[in-house]
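Excluded from the complex is one protein chain; the other protein chains are retained at their positions.
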Amino acid sequence: MINLTIDNQQIEAEEGKTLLAAATLAGIDIPTLCYHPAVPSAGACRICVVEITGGGQPGLVPACAYPVQEGLEIQTESERVVASRRMTLALMLARSPGATIIQEMAQEYGAEPVPMDKGDDDCIMCGLCVRVCQDVIGQSAVCFEGRGHERKITTPYDKQSEVCLGCGACAFICPTGAIDPADYCPHPLETIPNDFNCGLDTRTPIHIPFPQAVPNKPLIDRENCIHFITGGCEACKQICPADAIDFDMTDEYVTEKVGAIVVATGYELFNPDVYAEYGYGRYPDVVTSIEFERMVSASGPTTGELVRPSTGKPPKTVVFLQCIGSRREQGGLPYCSKICCMYTAKHAILYKHKVHDGQAFVFYMDVRSGGKNYEQFVRRVIKEQMATYLRGRVAKIFPSDGKLIVRGADTLSGTQVEIAAEMVVLAPAMVPAAGIRNLAQTLRIGYDEHGFLLEAHPKLRPVETNTAGVFLAGACHSPKDIPDSVAQASAAASKVLGLISHQTLTREPTIGIVDEETCNACFECEGACAYGAIGPKELKDRKGEVTAVVAYINEGLCQGCGACAVTCRSKSIEVQGYRDDQLFAAINATGR
Amino acid sequence: MAVATQLRTPEDLANLREQAATRRESKRMAIAICCGTGCRAQGSMDLVEEFRSRLEAEGLSDVEVRATGCHGFCERGPLVVIYPKEIFYCGVQDTDVADIVDKSIKGDELVESLLFRDPVSKNRFHLEHEVPFYAKQQRIVFRNNGKIDPVVISDYIAVDGYVALAKALTQMTPEAVIDEVEKSGLRGRGGGGFPTGRKWRICHGQPGDQKYIICNGDEGDPGAFMDRSIMEGDPHSVLEGMTIGAYAIGASRAYMYVRAEYPLAVANLEIALEQSRALGLLGEDIFGSGFSFDVEIVRGAGAFVCGEETGLISSIQGDIGSPRQRPPYPAESGLWDKPTNINNVETWANIPVIIDRGADWFASVGTEKSKGTKVFSLVGKVQNTGLVEVPMGTTLREIVYDIGGGILKKRKFKAVQTGGPSGGCIPEAMLDLPVDFEKLRDVGAMMGSGGLIVMDERTCMVDVAKYFLAFLVDESCGKCTPCREGLFQMHAILSRITEGRGREGDIELLQRLAAYVGESSLCQLGGTAPNPVLSTIRYFRDEYEAHIDHKRCPAGVCTSLVNFGIDSEACKGCGLCLKDCPTEAISGEKKAPHRIDETVCVQCGVCYEACPFDAITVE
Amino acid sequence: MARMGVFICWCGSNIAETVDCESVAQYASTLPGVVVGRSYKYMCSDPGQRLITDAIKEHNLSGVVVASCSPRMHEPTFRQAVATVGMNPYMLEMANIREHCSWVHTNRAEATEKAKDLVRVLVEKVKRNVPLADIEVPVTQRAMVIGAGIAGIQAALDVAAAGFEVALVERQPSIGGYMSMLDETFPTLDCSQCILTPRMVEIMQSKNITLHSFSEVEQVEGYVGNFEVSIRKKPRSVDMEKCTGCGDCWNNCMARNKIIAPSPVLPGEHTPPEVAEKVDAILATYTDPSGMVIGALQDVQREFNYLHPDALVYLSEKSEIPLARLYSVASFYNAFSLEPRGDNIIRTCLGTACHLRGGGRIADAISRELGIGDGETTKDMKFTLERVNCLGACALAPVVTVNNKYYGKMTIGKMMDVLEERAGQDAGQPQEQPQEATAV
Partner (left out) sequence: MIQTKHDQDDTAQWQPRIVAFLCNWCSYAGADLAGMSRLSYPASIKIIRLPCSGKVDPMFVLKSFERGADMVLVSGCHPGDCHYTSGNYHARRKLKAFRELMSFLGVDPRRFKFSWVSAAEGAKWSKLVEEITAEARELGPFRTFPEAAKTEASQ
């Protein structure tokens, strides 16, 4: 470790670190412009100059590029430093009067009031964009042209770049926002949708799903990460103070030995873009309920301020449409998704809080509010005119001069209704999480035609499945709200505890037995067994001589499916409880 | 005549030297014709042909015609020196060849018209060393220029070439070589004056097996061309110096960075490399010492900033010549991040002499802290322009007047500028200043590469400052704010002043900007850029005030502040000015006083220069 | 000889409605080996079960067939009942005459007939049953929860609270599921995060719970009590132990947009062949072009008299040096010209010496004469004017070179003559060659 003094403060820093890094660690603020932790330092803008007052050649040096040296003494706010910084800012202001960051810095650190020739170029020529594209990303799309005062940043021959990835690193890192990759990228720029906010805002490849994520650790989305596509860019690896980034990680297989399994894989929302009449996916102001939830959420894309996606202004009229996909015989799901009526009422309340003078309408078939205090909740919404409930279905939604005309029926008054809405919220049906069928097959449990997992018995064994030891909880079993899900979860937990609280458990004795006399060790049965329960067994005489080898069924592994019995040519295997003689007797009894 | 046998041992070298020397002496006479760029531009190559064909025609086979490198006295080119007597003819045209052959070669007379006539004392000199231009010079670096043919290695060997290398490789350890160089007190001739011995010791001490040597032949300073003449005229002295240096430091490869504008230097160096490789003086196991070394030539491409060490390194590495922040210094991590030692051409050329004749001999030349000699390129408004090699400590007056022959057209001396764009100007009051690293720095100037630009009363110091800033604004790499923006603003201010739009406080503003640029710039280009402005303000503040307050340019240079007229009495109507005027603003009959038409005149000042009778008036 | 008991259940009216239970019971008792055949309203009720156990004791029955609902419902119930009186539970089986008979047939006669058949089949089978003993199997006293939404979290916490280890597998990088996306929850309008986040933290802090986030169940082997689940832990590319969650990486990630890697270009794909040929010849002279970029560019400039764009692009493709770097080098150095240059390249020296001796005036004169500025070329491609900073022949100031031929001590007049002379020549090959040394 290197010992040095910054602003008369004794500091210890790792060798190879820069003065800036050491100062920042010690909580001393040094302004920078052409510096970024992930990009090799250039020491170009000279905003970060500090004065060496001892232990080295006296003079002004850039903190971002000057290495720490044993016994060095530097001042970050000495009179010479301040004078130099003020002159640098004055010169930059002269070159780029329009750059906001320079104006702010000039305010904060003061700029020498020196009469100068004014330029109008926002680019302060710090070179960060060139360096990030060349040294970090590895594409070298933008470059310097010329030298001296006439130097400018461009692409070769000012032409559209052939190598630009469109990653936007240059615009992101530019301190004054003077560069826009759209000018030279061969393809249109497209941000990475943040799936947590339903794609309403963007995220970067390395991200945490949401601020309160547990575990609160990032991951890298290899589809969009530059390193995994071109092999370049290791910015995150460079910056990480804990050196935690490891690009070589691959799939890791872990085996868990468990006695019982609870499946709680939850649900997804049905994609309403199949119904052309609602225009979801075509009209930006037609959103799903989860998108609406994200919009009103404080941690959402608009930090809780509800705005119309098309105009960015709060919607004055919102129409909620229920049963989108649910309770439909054709072209949808026949079951009721149970939670939509309740969360739509909640949305009406939230909408009232957000837009006091807003007007909400709800097209419903029947308000399903069966839970505890559910009905009172909905009643309050209706009574306090938070929303006008219209019993009926919506036939069509179409845009007309900036609004969305919602044409539907109000069956109670028997009239045709048209509402000019500024936002339409669809309450899509609940469907099991994607991939549920594969998981069910892996766990060998049943599932219905919609993919909801099959309980052993709808009334008596709602949290168990036909496969012993596998239990169900939550929406993967059937649409349910949070209280029911939690209740079912605890039920499943108790079932699990019932099973694993014992050291042993009893199992049906209906397993295979080998008749060692007739078995001629052809081991056809071994191939038929899905559980690898069959293996060779040596029969020994008294003297320990091996007289024969026969098939042996491991009592613990055999599940009694009987495949081996049927395959056995010499009929030497019988499944207890389903022996051939029993079955033949039963078959015989089928005749009169 | 190239000798193909490999010199495996110092003895082989000694035998070759014997052979070469005897062959040179066998010739009764040798006609040395300067074929440096300067004289070549004045037709010296035709002279060589003319002499050869003449001698052949006359059957004089015992006379050798030798095309040598630059003799230094470019003003009087093309130069011919006849050995052994050292008869010095200048301004020789091919028509004079017949005369010279008849009188000086066959006979023993002199061709009076070609002898050098001193403009001041009007008397003639016929021996080279007597000519005032050469009399006061002490030629160590230029010891062979003018005496050997640069493209014939045996010439160089004949004059004790590579003796130092053999001595170093076979009798001295690398540390001993470094001690010798340190003892000699040699300091960098590139401009900084950093002690060469210490620089080598640092690089030698660095870990790592791969080290590099670089010869900085960028010579970006305008007005300096001594490196050129050395590389063209005596390439082997540089190569030998580099090989000794590489041996001392432990480097196996070297790069010679030569300016794009020196094609002849590149050509001569390439030939020298081929020839020394052929003799085994470069390549594997030189002189059987186990030391292997080779040199590669890298052509520069026209960037003054590549004279700065890290700028040069990134240029060799194939990138733009932008300097980088130091430390790490090139000695620790330079070319491709390996320890690299960079020295100027002139510094390398001194090494063989130091090793050959010993550090004490070298230390006996020069002043207490600045040892040895320095080659200056004496140019500008001086009679005898050319390359002058004088021991450190010689006074400016001696250089400008004794050697330089005083001011052109007997105008009044005003100042001399040293160190090019990084240097400063020295007024008349300080003409007796002895030339020394410290002394020059104390007065605000700088040794620099050695450009000595003489200025007379007709030179406007503000214009000079503006010129240097214009140069630096164009040559700045543009990386760091102080240099890119600071110099641009300073140049803008100076332009305003020279166009008569100077304002109160401009001088103080220039000084503040200058201090800032000098202090905050990333590299030494920016660091020293303000010197010309600061020194012109320091010594010629009155001129600045004249421009700003009275909107007048005393020297009559700044066109927008000046208009020219003709004094009818003085004007003899010779018509010289009329002929030269680019815009035909002058009219008048032969022998009758001429007139200048104000509206057409662009104040270019050509008439003022051309008029022999000082009839042009300037207000 | 088997001593069988057959008991027909009415199941209230569910069976009796379409099946004549009494006649089935009556029929059953006539079957060989059947010693008692009875029917009762609710066999699964307590009196019903007692009817069976009493009959076992009374007639010392060896096997029992209960004809009622599906065995999947009450087989365990009846088996436990008979076990209480010492009969091996596997000597009892059930005939499904409700779901498979009474509920699905309307014709009473057919239904009754079918019920009789089903009973007869079961009796014949059960006669041949042998007593079986349950198998004891060891239990791994650990549990797994797949999916860490609110349900998964709750289940995991409950099991862990009971002191058992739980392996919680979540496919998403974070636990929390849909609930973490909610703002408020009905009916209490609790803030969803406020009630969920503590539970999520509990998961992390519970020493019994091993969380496999960003992982999926790949394969499940084994059976109840002895499952072996293989889990694929997808690579996060972040080492979870070392990471402190400080945020430096995602705040500084450079990929702000989706990226599309450029399709690889075959060198020379769209380069005119004659240009490619010349550049190949140049490249052949360099072992490692990346170190000799400037040398290579100078050769290209000598070949084309300027840096021909196609040549630069091709050089970049062949030497794999980014075009950006070649272009920035080409535009940095004065010696290079990106624009085509004239046959005669006039260089006026503006070094200090030449400046003092009027170099600038000569340059201005040429500009006025040819109508071109610094770095420009005349329309007829005859002349290019370049103002350079020092040609290194200061003694002959002011110096001008035309295609490397030096003209010292120039005046405007002399310059005009040179221009005329040069204009007269038809240029042919530009003479931008370096001077040949006079090798002896």
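Note that the chains take the letters A, B and C in the order they are written out, and that residue 1 is the start of every chain.
Quick note on the criterion: a contact is a pair of C-beta atoms (placed from the backbone, for glycine too) under 8 Å apart; a residue touches a chain by one contact, two chains touch by 3 or more.
Being a predicted model, the structure only gives us computed values, none of them experimental.
**Student:** For the unseen chain, which displayed partners does it touch in the full complex?
**Tutor:** So, spelled out: the chain left out of view touches A, C.
**Student:** Please identify which residue in C:Arg72, C:His270 or C:Lys414 touches the non-displayed chain.
**Tutor:** Selected residue, touching the omitted chain: C:Arg72.
**Student:** For the chain not shown, which residue from A:Val81, A:Val406, A:Leu497 or A:Val575 touches it across the whole complex?
**Tutor:** Of the listed residues, the one touching the omitted chain is A:Val575.
**Student:** From the list A:Ile101, A:Val307 or A:Leu583, pick the residue that touches the absent chain.
**Tutor:** The one listed residue touching the chain not shown is A:Leu583.
**Student:** In the full complex, which bits of subunit C touch the chain not displayed? Write them out.
**Tutor:** The missing chain touches subunit C at positions 17-18, 70-72, 96, 98-101, 103-111, 113-114, 117-118, 121.
**Student:** Extract the touching residues of subunit A with respect to the undisplayed chain.
**Tutor:** 440-441, 444, 446-449, 454, 466-467, 510, 528, 530-531, 559-563, 565-567, 575, 578, 580, 583-584, 586-588, 590-592
We adopt the following convention: only the chains that are shown with their structure count from here on.
**Student:** Using mean CA coordinates as chain centres, what's the subunit A-subunit B distance in Å?
**Tutor:** A distance of 69 Å separates the two centres.
**Student:** Going by the contact rule already set, what residues in subunit C reach two or more other chains?
**Tutor:** Within subunit C, residues 325, 328, 332 contact more than one other chain.
**Student:** By the touch rule stated above, which residues of subunit B touch at least two different other chains?
**Tutor:** Residue numbers touching two or more other chains: 303, 320, 474-475, 477.
**Student:** Sort out for me which residues of subunit B touch subunit C in the complex.
**Tutor:** Subunit B residues touching subunit C: 1, 35, 37-38, 40-42, 45, 48, 67, 74-75, 77, 149, 151-152, 219-225, 228, 259-264, 266-268, 271, 298-304, 315-321, 377, 379-381, 385-387, 417, 420, 451, 453, 455, 459, 464, 467-468, 471, 474-475, 477, 579-580, 582, 604-606, 609.
**Student:** Quick one: which bits of subunit B touch subunit A in the complex? Just the residue numbers, please.
**Tutor:** 303, 305, 320, 324-325, 327-328, 473-482, 484-489, 492, 503, 509, 512-513, 516, 519-522
**Student:** What part of subunit A is in contact with subunit B in the complex they form?
**Tutor:** That would be residues 41-47, 49, 59-62, 65-67, 69, 80, 83-84, 87-88, 91-92, 94-95, 112, 114-117, 124-125, 127, 144, 146-151 of subunit A.
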